[in-house]
Structures are given as C-alpha cells and as structure tokens.
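Every protein chain except one is present and positioned as in the full complex.
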Amino acid sequence: MTTADQLAAHGLDLRYGDRLVVGGLDLTLPGGAVTAIVGPNACGKSTLLRGLSRLLAPAAGRVTLDGADIHRMSARALALRMGLLPQQPVTPEAITVEALVRLGRYPHQRLLSPWSAADQRAVDEALERTGTAGLRDHPVDQLSGGQRQRAWIALALAQDTELLLLDEPTTFLDLRHQLDVLDLVAALHAEAGRTVVMVLHDLGQAARYADHMVVLKDGRLAATGAPADVLDADLVKSVFDVDCRVIPDPETGTPLVIPKAGAVRHSAVSA
Amino acid sequence: MTATHQGVPTTGAPFRAVRHLPLFLAGLAALALCVAASLALGARSVSPSTVADALFGDAHGRDALVVTGLRLPRTVIGLAVGAALGVAGAVAQAVTRNPLASPTTLGINAGAAFAVVVAIFALKLDSPAQYVWFACAGAAGAALLAQAMARRAGDIDPVRLALGGTVLQLVLLSWTSAVMLMDQRTLDDARFWLAGSVSGRSLDVLLPVLPALVLGLVIALALSPALNALALGDDTAQSLGVPVARIRLAGGVAVVLLAGAAVAVAGPVAFIGLAAPHLVRPLLGGDHRLLLPGCLIAGPLLLLAADVLGRLVIRPSELEVGIVTAFLGAPLLALLARKVTR
C-alpha cells in the first residue's frame, strides 16, 4: 500500500454547536485506493467527510494528508489536492454544464490570470470522461438526475485532484445510473490511480467497488479493513440492527448482504 | 447529519407546545408587567394602588382620570397593534418564503402613509383620529394592487409578491416624500404620524377596525399548520394535500387585515412585523403553530415596552413608539442573529 495521498484522522472530534457527531476517531484511509464509508443514517458519515475535507473545523484532534495537518494548509493548496462532491450540491440557476464544470478550475486560477489552454483541456477531458460533452451547453437544472450527477462529478474531475471525496454519489439515481457512476469511479481509480473516498448506502455496492471499508456507528468506528474481512452477519446485526446472511456475490465473490426473510421489521434509526 | 437549522419547521413532528409552556408563561408575565407599567408610568407617574383603584374601584382625582382616560386606551391600542403586527409579520414571511419580508413588503404601510399624507395636503386634516379611514383605504388599495401583481395562473408567486410589493412600496414612499416636500404644513403634520404612535388616540379609533383585526387573527392562527407545509416548498406542500394557492391567498388576506388595522390606528410602525418573528424563532423554532402565538405575545411586548420607554426617556415630552421600537428591537435582533449558526 502506497503512502502518498494518505488521509488520516487522529483523535478527531466533530461537533455541530454542542452536539458531538463524531467522537475520538482514529482512522487511516489508504492512498491510491477506493474507500467506502458506510453506516446507518445519522451515524456521522457526511459529517466525517466534511471534517476530512476542511469544511468543518474539528473540535479536537486533527486530520492529516500525508502527515501534514490540513487545517494548516491554505484552502487553495488543499483544493489542488482534494476535491469534494457534496451530497446535495446547490446548482446555480440556469448555469450550463460547461460553465459549471469550468468552476472546477477555480483553485488553478489566479486573480487576474485568464482562462488557459490547460484549463480548457481539463474541462474537455472531464466532460468526456463523464459522458457529458454532448450536454455542455445545456442548463444543468433541466437535466435528468443521472446527467446532473455526472455533470457535478465532471466539476470535481476538472478540479484535477489526486484525492476525490464523494458524499453518497448514487442517491436519487436509478440502478443503471448508480452503476454508471460507480464504474466511472472505478475507472478513475484504475486508470488515473486516484484515491477515492465515498459515502455509500448500499453495502453490496460498497463491497463490490471499494478496496477498503470504514463502518461507522454513532460517530464511532465500528470496523475498518478490506470488505471481505469486515463485512459479516455479526457486524450488520450490531451496526444496522438487521438479521442477515452474508454470502459471496455470485458475480464478483465480494460479500453480499441478504436480509433474513420474515425478519422482524427493525425500525431504522431515525434521522 | 441534518442539523435542524433555524426556520425549517418539522411538519411531521409531534406538537410539543408543553415543552415551551414555561417560555409562554414568562412571555405573558412580562407582558402583564408591561401593561402595568404602561398604565402607571408616563409624564405623570401614578402609584400601582391608584391604578388599581382607578380601574376597579371608584377613585376619581386627576391621577385616576389620567389612567382611565389616557393610559388605558393607549395600552389597549398598543396591545392590539403589537399583536396584529407581530402575527402579520410571521404570516408575511411564511407566505413569501422570504425572511426579509414583512407587512411593509406588501406595500401596506406605504399605501396608508401616502393616502394620509395626500389627505392632510388636500383636505387640511390635522388629527390622527381623522386619518383612520384614509389609512385603511390606502392600505387596502396598496395591498390589493400588490396581490394582483403577484397573481399568476391562479396562484400567487412568492417572488413576484415580494418584489412587486417592495417596488410598489418604494414608489408610494417617494410620492409621499414628494408631497411632503411640496408643502411645509403637510410635512409638519405628517411627520409625527409617519413615525408611528399610539398616543392621543381614544378607544373609538380602535373600534371600527377591531372586526378586521380579529378576523385577521383567526385566519392567521387557523392557517398555521398549512404555513408549515408551505415552508417545505410548493411541490412538497401540494403533495401533502395542502392547497398552496388558496393558503397563500388566505395568508395574504390575513396580513392585509392585520397590518391594515394596525396602520390605521397607530400609523406605520415598521419594525415589529419584521422583527417579532425573527426574535421568536430562535426561542421557539420554526413551527408556525408555536411561532404565531409567540408573535402574538412578542409583538405587543415589544410595542408596549417601547412605548413606556418612549414616555420615560425625555420626560415630560415623549418619543414616538415607532422610533423607540426600532431602537429597542434592533440590538435584540442583532444579538439573536448571533445565535444563528449557519
């Protein structure tokens, strides 16, 4: 396992006001790998992602990127190394796909420097990779959910960072588009060697697409490691309170969670 | 993860008024204190026992006359105007879904002000009691115009309502200034009324607008659950079975009735309608079933406290309540705004 792009949390406490959302977290996310963060609703997954990306200042502890505290780095320097796609990004009114993706070049530009050929190349490449090149002049708010999500991923790609944080990139998408997005992530990792950290809901998808898995419960680390080592019936029972069997995925051999039939309906932890 | 931030009501959540009971009681107690102070204090202070005698016993002297003849009507009018403005503000913000909105946004105060200033200019009126009907007519006219401008395909567009109303307000305000600058006597008479005041008015001024005020209050309170749904956005509200267009129209009507009645009695007191909902929200949350009753208390509280203060600071003269309200409420609003985290 490489040590470059290694994101780590040390004794991390994250709070919203007085509420402790993530407490005392020690965590290392391997560089050059795809990490999936899973856990029940309101366990602090998105908060953790905000903490890892400098959007939320830790109440205690620190977050390091290759050993350097990210809160001591300048915002721009970090933005050149790490991109983030929030769960529900705000789409500016009537902005076109290309204009949106161009904003991804923001950290690469200086106050008065003009739009460079390298900027345009990065934008074109991002559009092409995400299959949104044909949509570049379309207003984003008129796209379908899947197209819109791809446009946003294109923005993150245009930012051209080694490290990409995605907060539930597959929510609101149908199965086909979910797989499209995940395949895109896998390709990014495989071809460009990028480090990807994403929050996912579907355990099967997480097991399939991630090299490394982080399981959270109530803001604390429940388990971490390779999906095959981590994901078993006991873990699902203890974290999600669901009785299940875990079998090898017939397609990939990765763990697949099958909830038991007739199991008592376990009320989901309310958000 | 979803930090329930200010102003987002939780429609599905159980109605937990009981939890806020101590706050409501504290508010009511403060209001009672203000009423007592309003009856007792002023250019000529009266002892509490004399106040009680004047109200319930058979005291006669000058002090008693001051209490029953001047301060009682003034206090009652203050209560009514404050309540009307507070509730109207909360409804206006819900209907336009804009925290910058207030009854002023719908052009109501500006319409009343323009009508009154023209009446002073053309008909040579000179006492607030004569202004009531002009203020009513002006407020209603402006409000109808603003609502008509905002109508679109049977629904009222919130952005149009806010924008159109504000534009209308600015036009009317500039006309008001023009009339006042053309004629010095009008300027002299109108500027006091324009500051907003509850002094020098008898209960006869309040009576004619009382039905409008009560009707407005009833509509507003009845609407409060639907206003919660409205805050979730039109589509969600519609899917929850809330008739969005009708609710918005009814809300607009309530605001007009309440704010129109208030401006007719007290002149344009601008700040309460804007500030009361913002002052109450950090304390009670965004649920309109709590917010509206909260404003019903906070509005008069703010107005009466300002009125009493206005009588005390430059005794024996006094400051107009509309001015003191802003002086009193602005720091409060700035302090509470600091509590807003996001």
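Should a chain be cited, it is by its letter among A and B, assigned in written order, with residues numbered from 1 in that chain.
One rule holds in what follows: contacts are C-beta pairs under 8 Å (C-beta built on N, C-alpha and C of every residue); 3 or more make two chains touch, one makes a residue touch a chain.
The criterion applied here is as follows: contacts and distances are computed from a predicted model.
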Task: Chain not displayed: protein name in its UniProt record ("Peptide/nickel transport system ATP-binding protein", "Iron-enterobactin transporter permease", "YeeE/YedE family protein" or "SMC-Scp complex subunit ScpB") - done: "Iron-enterobactin transporter permease"
- [ ] Consider the whole complex, including the chain that is not shown, and state which of B:Ala129, B:Ala178 or B:Leu210 touches that chain.
- [x] B:Ala178
Open item on the list: Which candidate, B:Asp126, B:Asp188 or B:Asp204, sits in contact with the chain we can't see?
Closed with: B:Asp188
TODO: Using the definition of touch stated at the top, determine which of B:Ser45, B:Thr68, B:Asn98 or B:Ser202 touches the missing chain.
DONE: B:Asn98
Open item on the list: Which parts of subunit A face the unshown chain closely enough to count as touching?
Closed with: 50, 53-55, 74-80, 82-86, 89-90, 92-96, 98-99, 102-104, 106-107, 109, 111-112, 115, 120, 124, 127-128, 133-139, 155, 159, 165
Open item on the list: Residue by residue, what part of subunit B touches the chain that was omitted?
Closed with: 6-8, 97-101, 105, 149, 157, 159-160, 162-164, 166-168, 170-171, 173-175, 177-178, 180-182, 184, 187-188, 191-192, 195, 233-235, 270-271, 274-275, 278, 319-320, 322-327, 329-334, 336-338, 340-342
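Note that in this section only the chains that are shown with their structure count from here on.
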TODO: Could you give the separation in Å between the centres of subunit A and subunit B, each centre being the mean of its C-alpha atoms?
DONE: 48
